[in-house]
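Every protein chain but one is kept in place in this view of the complex.
For chain A:
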Amino acid sequence: MKGNAAKVRHRGLHGIGDGDEVPLAELRPGAEATVVRVESAAAPAVARRLADLGFTPGTRVRVQRRAPLRDPVLYRVRDYEVCLRRAQAAWVRVVGVGV
């Protein structure tokens, strides 16, 4: 956890710098990013469902807020709000867009 936090901090306010490819789960509330891919290591059912929920390459995602105990996280994607657990959001790789 600690190592992660330190790694994230140098990327700026929302835990992400332009052009860096990071897991969606590492983004902080307020951050916006574009989906690059869903990791191939994800179980097929998980990958398929993430795609059907709208997490496909090129899609914009905004981190809305975290639940009180930091998990799950609420995202705004394709004009609606959906929450994912960090474990699933970790499969989605994103790049930051200028914040």
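Please note the rule applied: a residue touches a chain if its C-beta (ideal position, glycine included) is under 8 Å from a C-beta of that chain, and two chains touch if they have at least 3 such contacts; residues count from 1.
Quick note on the criterion: contacts and distances are computed from a predicted model.
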"Cytochrome c oxidase subunit 2", "Ferrous iron transport protein B", "ABC transporter permease" or "NADPH-dependent 2,4-dienoyl-CoA reductase, sulfur reductase" - which is the UniProt name of the missing chain: "Ferrous iron transport protein B"
From A:V36, A:V82 or A:V97, residue that would touch the chain that is not displayed: A:V82
Positions on chain A where the hidden chain makes contact: 43, 45-46, 48-54, 56-59, 65-72, 74, 76-85, 87-88
